[in-house]
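For this view, one protein chain was removed and the others were kept in their places.
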Amino acid sequence: MIGATGYAGAELMRILSGHKNASVQHAVSKSFSGQNLSDIYPSFTGRDIPLEQMDIDAVTKDCGIVFTCLPHGTSAEVVPQLLSRGAKVIDLSGDFRYTDAAVYEKWYQRTHNAKHLLSKSVYGMPELYRDRIKDADLIGNPGCYTTSAILAMAPLLKAGLIHPGSIIVDAKSGATGAGRASNTALSFCEMNENVKAYGVGTHRHTSEIEQELSIAAGAPVTLSFTPHLLPVKRGIISTMYATPSNGVTTAQLKDAYAMYENEPFVKVYEDSLPELKHVVGSNNCAIGFVLDARTNRLIVVSCIDNLIKGAAGQAVQNMNIMCGFNESDGLSIYNGKND
Amino acid sequence: MIGATGYAGAELMRILSGHKNASVQHAVSKSFSGQNLSDIYPSFTGRDIPLEQMDIDAVTKDCGIVFTCLPHGTSAEVVPQLLSRGAKVIDLSGDFRYTDAAVYEKWYQRTHNAKHLLSKSVYGMPELYRDRIKDADLIGNPGCYTTSAILAMAPLLKAGLIHPGSIIVDAKSGATGAGRASNTALSFCEMNENVKAYGVGTHRHTSEIEQELSIAAGAPVTLSFTPHLLPVKRGIISTMYATPSNGVTTAQLKDAYAMYENEPFVKVYEDSLPELKHVVGSNNCAIGFVLDARTNRLIVVSCIDNLIKGAAGQAVQNMNIMCGFNESDGLSIYNGKND
Amino acid sequence: MIGATGYAGAELMRILSGHKNASVQHAVSKSFSGQNLSDIYPSFTGRDIPLEQMDIDAVTKDCGIVFTCLPHGTSAEVVPQLLSRGAKVIDLSGDFRYTDAAVYEKWYQRTHNAKHLLSKSVYGMPELYRDRIKDADLIGNPGCYTTSAILAMAPLLKAGLIHPGSIIVDAKSGATGAGRASNTALSFCEMNENVKAYGVGTHRHTSEIEQELSIAAGAPVTLSFTPHLLPVKRGIISTMYATPSNGVTTAQLKDAYAMYENEPFVKVYEDSLPELKHVVGSNNCAIGFVLDARTNRLIVVSCIDNLIKGAAGQAVQNMNIMCGFNESDGLSIYNGKND
Partner (left out) sequence: MIGATGYAGAELMRILSGHKNASVQHAVSKSFSGQNLSDIYPSFTGRDIPLEQMDIDAVTKDCGIVFTCLPHGTSAEVVPQLLSRGAKVIDLSGDFRYTDAAVYEKWYQRTHNAKHLLSKSVYGMPELYRDRIKDADLIGNPGCYTTSAILAMAPLLKAGLIHPGSIIVDAKSGATGAGRASNTALSFCEMNENVKAYGVGTHRHTSEIEQELSIAAGAPVTLSFTPHLLPVKRGIISTMYATPSNGVTTAQLKDAYAMYENEPFVKVYEDSLPELKHVVGSNNCAIGFVLDARTNRLIVVSCIDNLIKGAAGQAVQNMNIMCGFNESDGLSIYNGKND
């Protein structure tokens, strides 16, 4: 693993430490090499996990699969070196999530330095791309907001049940989504008892959601996405609005969501709405909806743990598929929290 | 004051205790009569405020203005008695906010027992009805969610800048909005690190917002309103979506909001968005917006303190207008919080 | 399991659902029988766990070990029936933690209705009583505050390193310690941004700590215990003060704590102090200390997750010992939280 000391990296270390078929050979950290993971995260006390400087040859020699938890742009530089030495890579940055480099370059406002890999990369959402993930060498692991929105809306667009141009995603995220950083704006005093919207109309995840929902709809989808920062540590709750197609019924909506019937990590609620705490601590995405005849609008609520299904958990799910393990290995299904 | 021990009532007691021209003659509490207010709220320690049983004659004899902080339905029974004895009343329930009893009866699912007073009651939002408030005997003090939404959207509808049928209000509230109650769902363990949507498509405030925005638009407005419960104590942040009319510009939007230029308690941000903490602890409503050309949507964010501008503060503002006091008396303008 | 829907009961259900050698045969709930556990705790969604009325015969027929998560007093009535039908019992109430019924009756201010079982019951703290737990039919599972205090102080008293009369335990607990209840004082609005001391000089856990520390010291120990309620959901942090015996050194203190060297769930920090988040989500107790020569005082800090090591986790640890399983089964060691 490269980038073990951010929140997503540490969560990946936590999950892999309980995985019966996988073990971590190298934990690479630029900022903390030479220290032990337990120096940064004392919950690992009692376990000896030295943090190493990056050594591409050592990493690729010892690991079948490399997880890269690096900043955007850095991944595009490191990943080609890993692939060329024969490793398979699951990348948690935004660098390999796009089919069209121009979209990436517009929303991330930077040049993409490994464009040639985009055609080989598979978007790592098992519910949509399980077959392609099996044989992939490079996974672009989905973003957190995007996972909550795409899983909720793709089935409806596939089934033609909503107007593609009508979608609004009002999303609210916990603070781990902003990363582990020295930033006054992320301090307890600034955040507790506060909520704010940010990146309105400009957040990068907008383009990632639009890419996948356009594929689901079979036509270009443009949508509004408004992220908010919540005084909670983990979890994303996305409330989505769309205009249903003429005469759409609740039964049709349920039918569309039936595509998740055998999915281990998607729960569609029958007649209630999910809450953050139903999923925090688990790899689950929980979805519920209300069809409001009075206003002719469909309201869908989708919740995930941003560090698990929105990052490290989904990455392990992808690894399990790539390695032929049981898809749930290391991702105990019933580990949400009760309080 | 009748109903002094709910959160809105206690906030009213706090505000009035610092008001130079007003003093509280009677603090009535059904649940706690015989005790002192400081027994329930120790922040009043050192101040002797006995809680009394309701005695309509005593209350109306000693008070020029009576604040009623009672449950819906109870107000409709008590208020006529107060008015008939010559008191002026500022009612904080939903009972006297509606022009059409049928709308109330549909959304509150109960019979209205004082329908005849609805034509005399004035909707207590000074920014829209200041002149009528001056001479009113009965004020229906606005709801909390509704205050944040109406102040933000009414100017745009008045100016014809948005499509009346396109409005979506995604609102998030602190827990004081749910009242002071013994309720497992409102316990710290259930609420901290959690967020949920509730009352989707059915929340009563929908009808109150629609009433006032229909008046502003000069045509019936139907809208989607989705409230969420946040792990914060105070504050409402409403994120609103609407489709702008053809060719609407940012300058036109600013012009529409210029109607608040001299308002003491509405702040329209030039080029940023308000956050909860900018207003919590104050009687301010802060409004900001983004006109997103890419999606042809207008996103408006509006924040208030639900117990102050959304309840007790607005009630005192109404009292000040009715009594000819300075409108800001007791409502120090610069008392938001910095941390 | 009897009493599956309190916080400790639900945590036990969560832990047992991931245990490879144990499975739950009956989930009994007086308040919610007829419903499914996922109705109360939606994190169990997708798993069918019917909540049953109590049927002593069915329970004892199907279960080798019965966990009782019942109110004090109720356990004393139910447990004898379970034992007489041949079940082994791990009781999470205070009823079977005492060697002397008179102490229980004084501090719990009630008559003990199963005094005859106290001599058979074993205090379920594996670090102190592992050998006796192996063969026990009845375990009095320790209290939460008491676990944090006893694990920290017992080694020092055994080694004679502190004055038995000098101990002060200033403990701070998350709200799950107060249980799942409809109680205004436990509401989010009352608790967030608040901290209070309670039960000063009278909290029942005082007597339980004194009992075990007296045994460790080989002489009666009387101590001050002050619990505080924190605005966190889980976790206890106890800060303890004691006067060291003449000439005690840091090395001697480390030697005393070396008794935990091979304990899977006790972490003694070398030269830092544990924080709540180091242990929340795990079955660990983390202990650190400062020997302050200037004041001739020893300060010890001890942290646990009150629902795991302080209740359900320790109960499963006891079950593992009683059944000959690996002591860590179901209690993954490295599952503390990093954020």
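Per-chain numbering from 1; labels A, B and C assigned in written order.
The rule we apply is simple: a contact is a pair of C-beta atoms (placed from the backbone, for glycine too) under 8 Å apart; a residue touches a chain by one contact, two chains touch by 3 or more.
Nothing here was measured: the structure is a model prediction, and the numbers come from that model.
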Full-assembly contacts of the left-out chain, visible side only, are chains A, B, C
Using the touch definition up top, pick the residue from C:Glu105, C:Asp137, C:Glu263 or C:Asp339 that touches the left-out chain. C:Asp339
From the list A:Ala87, A:Ala136, A:Met191 or A:Ile209, pick the residue that touches the absent chain. A:Met191
Which residues does chain B use to touch the chain missing from this display? 7, 10-11, 14, 17-18, 41-47, 176, 180, 192-193, 233-234, 267, 269, 274-275, 277-279, 281-282, 286, 307, 332-339
Suppose we count only contacts with the excluded chain; which residues of chain C make the list? 168, 170, 172, 174, 189-190, 192-198, 200-201, 222-224, 226, 228, 230-235, 237, 239, 241, 273, 275-277, 280, 290, 292, 294-295, 297, 299, 301, 339
Residues of chain A touching the missing chain are 7, 175-176, 180-184, 186-193, 231-233
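The working rule: only the chains that are shown with their structure count from here on.
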Best-connected chain pair, where connection means C-beta pairs in contact: A-B
So which chain ends up closest to the centre of the protein, judged by Cα positions averaged per chain? A
Per the centroid of Cα atoms for each chain, what is the distance between chain A and chain C, given in Å? 37
Chain B and chain C have mean C-alpha positions lying a whole-number Å distance apart equal to 46
In chain C, which residues are in touch with two or more of the other chains? 7, 176, 180, 192-193, 233
